[in-house]
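A single protein chain has been omitted from the complex, and every remaining protein chain is retained in its original position.
The chains carry the letters A, B and C, assigned in the order they are written, with residues numbered from 1 in each.
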Amino acid sequence: MSIVERLEKLDRRLIFVLILLAVVIPLVRPIGFKIEVSEPVQQLYEAIESLNPGSRVIISCDYDPSTMPEIYPMNQALARHCFSRDLKIVGMGLWPQGVPLGQASMEQAAEEYGKSYGVDYVNLGFKAGGIVVVSSVAENIPATYPQDYAGRPVSELPIMDGVRNFDNIELIISLSAGDPGVREWVMIGQGRYGKTVGAGVTAVSAPAFYPYLQAGQLVGMMGGMKGAAEYEILMEGTGTASRGMDAQSVAHGLIIFFILFANFFYLVGRRKMPWKR
Amino acid sequence: MDGVGRSLVRYWRSALPLVIVLWSVSGAASGATTPDTVTPEPPSPPSNVAAEDRSNDAGGSVVISWTKSADDGGGKESVVEYLVLRSTSLAGEFQQIGSVRSGVAQFVDQNSIDGTPYFYMVRASDGVSLSLPEVSEAASSSAQWFHTGRTNILVAGALLSFLVLLFIRKAKRGEELYIRPIAGLEAVDEAVGRATEMGKPIMYVPGIMDMDDIQTIASMIILGRVARKAAEYETALLVPTSRSLVMSAAQETVKEAYLDAGRPDAFDADRIRYLTDDQFGYAAGVDGLMLREVPGAIFYMGAFYAESLILAETGHSTGAIQIAGTAMPSQLPFFVTACDYTLIGEELFAASAYLSKEPLLLGSLKGQDWGKAISIAILVGGVILVSFGMSKIVEWLTTR
Amino acid sequence: MSTNPGVWVAVIMTIGIFSFLYKDNPLYKFCEHLFVGISLGYYVALYWNNGVIPKLYIPLFRQHNYFYLIPGFLGILYFSRFVRKYAYLSRWPMAFVLGAGSGLSIPAILQARIIAQMRGTMSDTFTVSYVVMVIGVLATLSYFFFSREHKGFLKIASGIGIVYIMVGFGATFGYTVMARVSLLIGRAQFLLRDWLGIID
Partner (left out) sequence: MKKQIPLLITFVAGMVMLVQYFIPHRPFSEVYRLFNQWYLVVAVFAMILGIGNLIKIHSVRLRRRGSGWQYSIVLLCSLGVMGVAGLGWGIERGGFFDYLYWNMYYPLSSTMFALLAFFVASASYRAFRARTAEATLLLASAILVMLGRVPLGNYLWDRLPLLGDWIMSYPNMAGQRAIMIGIALGVVSTSLRIILGIERTYLAGR
């Protein structure tokens, strides 16, 4: 058996072990690469900085635990940022599984900044209906959400005093892992009602949202764990996302090596020893 | 408002601050002002208070805007909030309808009765004392019958609808609608031929979504073509599905294709199997099938998610020719690099319209094509105009 | 190492799923079905607490807003599909949902995904990047044009279009790899931090 053939027959479990090591070793022994902040993340940060204290921000948790390593750190950083600027958070979710995630991140940040539920933040929970939920919230929030996620009437919560519709919301941020999510908030929230919309999305969907950024339909965007890490850096702290960046770097390096290495043999051996039989 | 009324308003507007001051001193106004507090000087008042109907809405809203107090973001920096008050007459009592934080110079009154004129008063507050008030001219809310900021959408929508309906009609009447040959379809035929030469079966993977997904429907149409070729070449065709409905649809399609090819006897329903609904369970099942049967050609047509690269990798390792087609943007890159040919997004739908000759599909495709052509024309024209400084078109494309 | 029983449960779940990497096995299948079952149970509880109670029970029985009987009745018709004779009634709610959703979407899509995109492509700042962008939008649009054979000018345009499509797919490829690696990092952080306690 030639080298090329033997390399091709390599047990994939060996590759599994290599990628695991590429992730675990930098986590245990950090390298400390410097993290640069990209423009869309900076813009999102500034959109929050520019709000007046007391303004209400919708943070819509349109994701689930399967994408938590990417989006949950964004959720935490945003909640901390809002509370540090004395903004009020109206949490909700177009995905059913996002409700506990939004709640946990807000509770954590609230403890740190001494904020209380019902006054500085609320979690309205989940409603089925995707794009219609957005248009319904735009027209009438209390009719869409008569209760918060745990069944408390919203009329009893001070944060919702005088809140009727999108007129009382200054900024919307969708943390989105797919549909329904950013698309719906842009189409209805920004397009139809002229609200400012920002986004935190999984890396898988991030490239598709650059047209929205360029056309000004999104004020800013965090893409993937890297986007979350950048936001953590802007918040002058560190978090799970920035701690993961060394591992991300090494794993990328390994995968790029795999692609180049295998393609080198593919191109060299294509004529003499076809990769495919 | 007639001339007399206008001058009366002007008179009241100039006299009103005085009246209010007198009120405050006598303690008649809101409890926020007490004459002997530590801050002797209240913030300076906001100016240019204006109120007008919110345009293009269902009524019931008046927008009040003003120029910020000199002590907001400057001067003494003492303003904490602005109070907005409303009255139906200048002489009448003004009632507070809301407040906004300093730095904000706009408020929307969401509780106005259409047709009733209101006067709005805005006062700056430093938390202890209130500034002199400023009052707007009378404004009333109303509802509109047409949203003037959305004419462009109406035109675009009407045009696109017209084109789609026109072409569907033409197609139904049996007019020939030209669609360019899709390169991917030639690749499909070739792959079937190559598998036959190698004496290996063909595998067709229709994605993991159910029959209500348009990609699965398109996949079934292409399956018809593949099955026909397979029947002609007498090559075995395996179709593992992840939905029971897709399995029955696939069996129907393949049976019909074999009938068309004049080989109903060669049709074997057992080769079209339902594996499991679970995403990764299905991927593992198809992987196993690939390794056992070693197909010469593998087709991936339909809606794919994360399992795409598991399938494409195993397929690649068996040495089969692989042809993919999907409209899932996040999976397309993996298919492009792991397969020999890939139908990208709309090409999948175009291929199915081309094959089925279904008037609905053909007509819509044609209508959308015209939509694209018009978009290109507007883009080219717009880019040229704008670069010569004529930005009227940008304005026209702005929706409110 | 953690002494929290909850963490240990989570560790067993994690390892159970990862065992699929060795090969498909009963432990993985067990975990997979557990996952589907728990997520269904989650939906049941959430739809009840965030759906049925606030959207039906409260309007009907507390606020006595009997207008809600109409959508309530329409919704119940969904279940008619389990009775063969009345199965056709289940199309009514479907028809409402599809119709209303389509009606709401049409202008929103025209605005946000067509008109606003065209507007964003027009700019008076004339840079190399801008030219690259404009050519890209036009060329890619012409690649997906099916009414003419790709010959002559259209062939050049669609050829440029495929370059942009591939660069865009490359970006998606890179970002998707990034996303998958992030998910593994998340699990590794859980195992190393919450369970073994060797990182912070």
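Here is the rule we go by: contacts are C-beta pairs under 8 Å (C-beta built on N, C-alpha and C of every residue); 3 or more make two chains touch, one makes a residue touch a chain.
Fair warning: this is a prediction, and the values are worked out from it, not measured in the lab.
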Of the chains you can see, which ones touch the chain that is left out? A, B, C
If the hidden chain were put back, which of C:L74, C:L154 or C:I199 would touch it? C:L74
Of A:T144, A:S174 or A:T196, the residue touching the omitted chain is A:T144
Option from C:S39, C:S123 or C:S147 whose C-beta touches the chain left out: C:S39
Contact footprint on chain C, counting only the chain that is left out: 6-7, 9-11, 13-14, 17-18, 20-21, 29-52, 55-56, 67-68, 70-72, 74-76, 78-79, 81, 87-88, 90-107, 109-110, 113-114, 117-118, 120-121, 129, 132-141, 143-144, 161-171, 173-178, 180-181, 183-184, 186-187, 190
Sites on chain B contacted by the missing partner chain, in the whole complex: 56-59, 143-147, 150, 153-154, 157, 160-161, 164-165, 168, 211-212, 214, 217, 245, 277, 280, 306, 309-310, 312-313, 316-317, 327, 329, 333-334, 336-338, 340, 345-346, 349, 360, 364, 367-368, 371-372, 375
When the complex is taken as a whole, what residues of chain A touch the one chain not shown? 8, 10, 12, 15-16, 18-20, 23, 33-36, 38-39, 64-69, 97, 99-100, 103-104, 107, 127-129, 132-133, 135-136, 139-140, 143-144, 149-151, 192, 207-208, 210-211, 213-214, 224, 226, 245-246, 248-256, 258-263, 266-267, 275
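Going forward, only the chains that are shown with their structure count from here on.
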Ranking A-B and B-C by C-beta pairs in contact puts on top B-C
Where the CA atoms of chain B average out and where those of chain C average out, how many Å apart are those spots? 13
Just the number, please: Cα centre separation of chain A and chain B in whole Å. 19
List, in ascending order, every residue of chain C touching at least 2 other chains. 107, 111, 116, 119, 172, 176
Of all residues in chain B, which are in touch with two or more distinct other chains? 329-330, 399
Flag every residue of chain B that touches chain C in the complex, lowest number first. 150, 152-153, 156-157, 160, 178-182, 278, 280-281, 284, 329-330, 332-334, 336-337, 344-347, 350, 365-366, 369-370, 372-373, 375-376, 378-380, 382-383, 385-387, 389, 391, 393-394, 397-399
Would you tell me which residues of chain C are touching chain B in their complex? 20, 24, 29, 32, 36, 106-107, 110-111, 114-116, 118-119, 121-124, 126, 134, 137-138, 141-142, 144-150, 165-166, 169-170, 172-173, 176
Where on chain C is chain A touching in the complex? 21-22, 39, 42-43, 46-47, 49-51, 53-55, 58-59, 100-101, 104-105, 107-109, 111-113, 116-117, 119-120, 133, 168, 171-172, 175-179, 181-189, 192, 198-199
